[in-house]
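The next block holds one structure in the form of structure tokens; read it before the comments.
Rest of the complex left out; these chains stay put.
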Amino acid sequence: MGIHTDMAVEAHEYFSEKNSRIPSGGAKFLEKPIGTYITFEAEDLRGFENESSLQNRSFIAREIEKLLEKNGISDSAPILVVGLGNREITPDALGPKVVSSVFVSRHLFDHFPQIKNADLRPVCAVSPGVLGTTGIETLEIVKGINEHVHPKCVIVIDSLVARNISRLGKSVQLSDSGISPGSGVGNHRKGLNRDSLGVPVISIGVPMVVDAATITDNIFECSVSMLKNASEKQSKFYEMLSEMKPFERKAIFKEALSGITDELIVTPKDIDETVNDLSKVISAAINLGLHKGDISGYLQ
Amino acid sequence: MGIHTDMAVEAHEYFSEKNSRIPSGGAKFLEKPIGTYITFEAEDLRGFENESSLQNRSFIAREIEKLLEKNGISDSAPILVVGLGNREITPDALGPKVVSSVFVSRHLFDHFPQIKNADLRPVCAVSPGVLGTTGIETLEIVKGINEHVHPKCVIVIDSLVARNISRLGKSVQLSDSGISPGSGVGNHRKGLNRDSLGVPVISIGVPMVVDAATITDNIFECSVSMLKNASEKQSKFYEMLSEMKPFERKAIFKEALSGITDELIVTPKDIDETVNDLSKVISAAINLGLHKGDISGYLQ
């Protein structure tokens, strides 16, 4: 509908602009499934060692705990962590990178019985790849693994598309409504949710790109407000622009863009570092949120 | 048994030394399952552009075709390619790297009906990770995917442990007997084979490491032959050494090593490049062996 965002908070903003009020039946209207959505924003989200980074991690961990509790998942229930995305496309690599830093413990329960007293739970983790590199729908792979592993909950991590460039790499969205078809940088075709997997699905997403139509619109909006005080000819431009509804503009840009290419992404210049840093923060938060006991003795 | 090698040709050599003849009931004695084993050796296996590299690839592709034919797999039958190993340990990353260069076509058959006339077959490919990073037995993951994808054949690629350092990065072993438990650099606990997966399993392996006990023994053997013509005191050493049976020596070294560490590997200095180069060669050979039609139009 002329807007592409994976962030509930943005969908809400957008429809607010458009309609001045959110209608009832909100979930459908927002094109987001019903459930709890938490958006956490922090300027210094990428940091790892200072005081505020410890607070960031604790906050995210606490939200994971709350979502588990809300969905009736006990402290010892086994969990499958799924890192969505293509590790060979930098802004889409968040999921696989988080998975490679998540502490996996499921196999230890088979071989070290004493672990049962350590206040840990069985956690396993996979990066299923994307349709374009595996030839298999992500949902099919996750279903197959799910049927052999029997977790009580699935946690999925994904890179998101945002509408507002100022959110890139600076927010985390947590939800218990799963991943919708068509969302994420990699565009999942089939949803990963309680319906398709049979257990609660908690998603953790970070906005990493905006699409090219969005950036155009963002710049456009800035142009409009910038031109308010400008000279005569520009004022005429302003008048024109300000008459258009945002969603009309965006639709035009989107159509125009399809004439060029839809294979462009807009990312922060330092996206490689951003993804590395955030994958550390999120995996640390997951480790903290999933285990009451101390895992440091099991790490390198 | 005092020997660790994943290569059938080496197991054969070893038992030849030890027993001067191979007993009947060979497969069990060689600790290798029954099936066809092909070992292809080439000094310039890593090259990609010259004449002989084209021949190398064609040879490997032809052997894949023969194994498919021998196992009754038709030209249009769907195939699942599985890259075993840990992509974060360089010499173990061959499988995942091959998979990322294999041409996957399975999803195209759903969306582009005209592909059915292109003399291609549906191929899909996954890198399931290793027990230590997923918490799940590789076999369980592959089984789960297999049950959703229903291929007629599974092709697995793995880094192997060799006994002879001169083979590192210079041989390819093809087989239709699957992957045995305990083999590979990553030590798979459960076999991937026709019994466990229900379809033929073709394995493609390249020796990438020798273990530390093996390198000791290799050097030892060289020492012995070197000392044949040496001075008096050294001759006494030689006499002593040459009295020992190889398997006795190796057993001693292996036990000694366990007193130090079993976490050491011996690799060529340029292992990073070796793995990159060989993954290109093997994925090209797989692409050639699996499709009669021309795939170049589908690649970047």
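Order as written gives the chain letters A and B; numbering starts at 1 within each chain.
Following the convention adopted for this analysis, contacts are C-beta pairs under 8 Å (C-beta built on N, C-alpha and C of every residue); 3 or more make two chains touch, one makes a residue touch a chain.
Computed from a predicted structure; not experimentally measured.
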Oligomeric copy total, full assembly; chains in place: 2: 4
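We adopt the following convention: only the chains that are shown with their structure count from here on.
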Chain centre separation (subunit A, subunit B; CA means) in Å: 38
Partner subunit A, residues of subunit B touching it in the complex: 88, 100, 104-108, 122-129, 131-137, 140-141, 143-149
